[in-house]
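Here the complex is missing one protein chain, while the rest keep their positions.
Moving on to subunit A:
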Amino acid sequence: MTTSILDIEHLSKSFGHKQVLKDVSFGVQAGHIIGLVGPNGAGKSTIMKAILGLFNYPEGKIMVDGEVVSPTSHQSMDEVGALIEYPGIYPFLTGYQHLHLFSKKTTSDTQVMDIVRKLRMDAYINRKAKTYSLGMKQKLGIALALVNNPRLVILDEPMNGLDPQSNKDLRNLILSYARSGTTFLISSHILSELEKLIDDIVVIDQGQIVYTQSMVTLESGSKKLLAFKTSDDVKASHILAQHGYQLDKSGGVSVIENGQNQMADMINLLTGNGINIEDVQHVHNDLETILLNLLKDDQVKGSK
């Protein structure tokens, strides 16, 4: 049985006259990795800050591990690690001193160095942070969020400034923490990286949740296409349609895969009608395409 570690109910927030969050509600199951995605200014960082109790909100309720969170109610934050917007780094301290500064008494030096190794920070961990590059600072910010082995980790654009190897290291690190029960709420614009990680997705646009779903459901609901490049696309489309294949309206000769239609049959059909096939590809909608479609259509869906 899964339990909820984070629940947000009817959260609203305005800055001045601008309402930045409108009746936001969603829940996060313990041990899941949740992607919080949406366009710039949609309210992702604001939600994350609210979860961390960084400001008052006039309406709604946020519960972390069953305890209400607000600027005046912070006890559950003891089990939360976070990186919000950009890493907060003291230039006069080394990376190791940062980790030492924010580690709990129960966090051993072995745990600290384990994170350092996993993020490949060994070479510069004892250098002053003022000499760090953007990527190095980002890794330190991630290490600070993870150092106390929290139950809930909130990462706002954690892939910012990371090179491909570091992205892979981070992905492996997140997955290994998740396997041991840590819950992650991650926002990122690098959707190709995010989709390799997340179990569930929450889409926000203009301060409103427009979609919440598990990735399994999302992917099963997305179209898989078989795209042909032929010597006569018009004729090919006509023949395929005549034989009951469902064509996608996106253009070209794209057949919607339904599990029954076989690529070999279609190839035989087309070549049998004198059409030369130059190329065939399986096309699968990635998270970016799905998200863009969602935001374009402005679909508002209920949660799971």
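By definition in this document, a contact is a pair of C-beta atoms (placed from the backbone, for glycine too) under 8 Å apart; a residue touches a chain by one contact, two chains touch by 3 or more; residues count from 1.
In this section, contacts and distances are computed from a predicted model.
One chain of the complex is hidden; its UniProt record names it "Membrane protein", one of "Monovalent cation/H+ antiporter subunit F", "Membrane protein", "Spore germination protein" or "Imidazole glycerol phosphate synthase subunit HisH". Here one chain is not drawn; of A:G41, A:G66, A:P91 or A:G274, the residue touching it is A:P91.
The residue touching the chain not shown here, chosen from A:A82, A:L162 or A:L240, is A:A82.
Only one residue in the set A:L11, A:I62, A:L144 or A:M159 touches the chain that does not appear here, and it is A:L144. Against the chain not shown here, subunit A presents residues 49, 52-55, 71-72, 74-78, 80, 82, 84-93, 97, 101-102, 144.
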